[in-house]
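Please read through the structure below; I'll follow up with questions.
The complex appears here minus one protein chain, its other protein chains still in place.
Letters A, B and C name the chains as they come in the text, with residue numbers starting at 1 for each one.
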Amino acid sequence: MAIKEPERIWWKPYTRDEKIWVAVSLLWMFTSFVFMPVYHFAGSQNPPYETYRVSPEEFDKLVEAMIEKYKVGEENGMPVVHPDPDEPVFIRASMWQWYPVVELEKGKTYKIHLSSMDIQHGFSILPINMNFMVLPNYDYVLTLTPTTEGEYYIVCNEFCGMGHHMMVGKLYVK
Amino acid sequence: MTDEKHRESEEEPIPAWQLFYDNIFLLFFFGIAIPTLVYTVWGLMEIVQIPQLPIAP
Amino acid sequence: MAAEDYRICSFTGLKIHKPTEDLIKWNTVTAILFLALGGLMGFLIALTRWPSVHYLSLQNYYRYLTLHGIDALLLWIIFFEIGLVYFTSAVLLNTRTVIPWAGWTGYALMLVGAVFVNFVVFAGKADVMFTSYVPLQADAVYYLGIIIFAVGALTCYGHFFANIIQAKRDGAYKHSLPLGSFGLAAACIIAVLTLAHGAVIMIPVFFWSMGLIHYIDPGTYRLIFWGLGHPSQQINVCAMVSVWYMISAFTVGGKPVNEKLSRTAFVLYIFFINVASEHHLLVDPIFSNWHKIINTSYMMHLAVFASMVHAFAVPASVEVALRNQGYTRGLFEWLKKAPWSNPAFSAMALSMVLFGFLGGITGVIFGTEQYNIIRHNTFAIPGHFHGTVVGGTTLAFMGFTYLLIPYIFRRELVMQGMAKWQPYVYGIGVAILSISMMSAGSFGVPRRHYDITFSGAPFSFTFDPAIDMFMSMVGIGGILAAIGGVMFILVAMGSIMYGKRLAS
Partner (left out) sequence: MADEKHGDIIEAPGVLVLSFIFLILFVIIWFAHLKWLLEIWAVE
């Protein structure tokens, strides 16, 4: 009984049903757990691991330098940039905007740097549904290859104060 | 392990694994040590090793 | 210890020590009151996420969401678990609580901390969510409340070890703890680790909120906070699983089919389940892939394996017990003849189904580092943990309350007709809530979000129209779960206050 002390020696062999269940559970767990390292080498969707320290001021300067160099227009008062695929792309999170609007080319690989000016934010590309954390004082570098054209939106999905639900940015893939 | 007093009365020895499972404080030690090392200490080591952004102005 | 301090329980034959009984009573009642408060908040939040109702104001939504997390996830569950600590370390062993005054001190500290936190959130000075990620800052009283609560909880969880040491000295058990107590031992070990992480991070953050420290590294905060935040849920898992075993024993006389198997699963929990905290950091900057993979893959799957073992062993104990009672025809006669109208039993059965099918499966999947990219911080995550913590732990604890009322409070259940239906109403409500949250989350609907029409935003994104149905089902599931919750509060508090007294 689970509510009484067991007999003196309870280290006993398994019954057949226990053996079967333990074996199939272990087998399935083994499959599921080798998936992570195998997909890490074989697959193309993995959490990025390139990361640096950067102060908000430094990051802000990098964002502004990129806008000056690659600005192609404005939308809703926000600059639109079309960066060169060989150059790093910077997207800045702050309460409560994603800045600036970025145009990417389909099939090209970009290094997208994410950092926050103030508190933690969540970077969620919709409707493709890819999600990453954005922290102040850290730079998270996504090596991203957009494979479908269209208009995408960046929604904040980590609570960041009363304007959280208004924190929406935009991303084009052309 | 303080086994003497059981051995007097009963003949069959208790399997070693059973003694291990009954030793709550040994389990306690491993239960604290494993996650602290593998998760916390390793994580902190990675945090202090993060480099500065090389292209920062 | 004088013999007159003990009574013999007429249902279970257990020897119950008077101070232990009082500690269990007070902790359980406090837990139920916080469940009522947390549940009310949850109900209002569900109504707000129902798009055509959208009930709360912006400010109250985030305030009540913070409070819902604190009251329902932390206070209800931990107060109840402290009751279980005394039940399994003293009552099950037919022995006493060694230092009752320490139990009362712990209780008082937890209560003071809980009141502080509730007060400061209601006052609008801590709209920081359950996670309070720095540099988002709450009032210092908030962190102080959490610290006081944690110190109290640590005192009580620590009491478990004092009790079992004394019990062994007194000869209350010879070699092995009963499985129910062993499960709680696992919970208490994890609790010590959890609360140690809490102290390491919450004390500096408290000083930071008072201006004495100028900078808290957000990456370090996340690492250590989740050393607190996720293991606190693993305490619940261990406590819940041992509650399953105990309910099986008390209601149908089930005994673990194989002590070795069940205990191995608990040992795997103790060693490996805590590193699953890494789930929360899978799409964070900072940590290397190997930190993520080792912690979630190699380690975590051993703990998941343990859960699959329990998922087999607990119902197997029920099946074996019922087969021994003569229900042996075919594969499932025992299942048909199980005591489905006993709310303790049905709560346990539903808790296992909801925990396994909804919370468990999705927990493993969302905890895989690649899958986490498509689920992190979406509404699927609350969908997952409402399956584990609400459908699993809360329902199991509700079932155990139906046993504590006769055994410890010595009262007969009132409104037994309602009690019979309560686990089903609540369970179905939670299932609808959880499934619809996960479905909406798979379209990318964010969690902790006031308005998914993004009114006032510079750009407006429109979700797939399918989510309207799922978000409405969140509201409907929330209403059904709230009805089930009210039924539980009425039955439990009604029985505790007005139930017919049972002779000892």
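Simple rule for what comes next: contacts are C-beta pairs under 8 Å (C-beta built on N, C-alpha and C of every residue); 3 or more make two chains touch, one makes a residue touch a chain.
Because the structure is a prediction, the values reported are computed rather than measured.
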item: Omitted chain - touching chains that are shown; value: A, C
item: Among C:I45, C:V257 or C:I381, residue touching the chain not depicted; value: C:V257
item: Sole residue of C:I216, C:L335 or C:L490 that reaches the chain not shown, by the stated touch rule; value: C:L335
item: Option touching the unshown chain, where C:I286, C:A316 or C:A344 are the choices; value: C:A316
item: Touching residues on chain A - with respect to the absent chain; value: 12-17, 19-21, 24-25, 28, 32, 44-46, 48, 109, 128-130, 142-148
item: Touch residues of chain C, complete complex, unshown partner; value: 257, 308, 311-312, 315-316, 318-320, 323, 331-332, 334-335, 356-357, 361-362, 364-365, 370-371, 373-374, 442
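Criterion: only the chains that are shown with their structure count from here on.
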item: Distance from chain C to chain B - Cα centre to Cα centre, in angstrom; value: 24
item: Chain A, residues touching no fewer than two other chains; value: 8, 10-11, 51, 138-139
item: Sequence positions of chain C contacting 2 or more other chains; value: 174-177, 217, 219, 260, 263, 286-288
item: Touching residues on chain C, where the partner in the complex is chain B; value: 161, 164, 174-177, 185-186, 189-190, 192-193, 196-197, 217, 219-220, 223-224, 227, 231, 260, 263-264, 267, 270-272, 274-275, 277-278, 281, 286-288, 291, 294-295, 299
item: Complex contacts: residues of chain B adjacent to chain C; value: 6, 14, 17-18, 21-22, 24, 27-28, 30-32, 34-36, 38-40, 42-44, 46-47, 50
item: In the complex with chain A, residue positions of chain C that touch it; value: 12, 14, 58-59, 62, 92, 127, 129, 133-136, 173-180, 217-219, 222, 242, 245-246, 248-250, 253-261, 263, 282-289, 292-293, 296-298, 300-302, 304-305, 308-309, 312-313, 316-317, 364, 368-370, 372-378, 442-444, 446-452, 454-461, 463-464
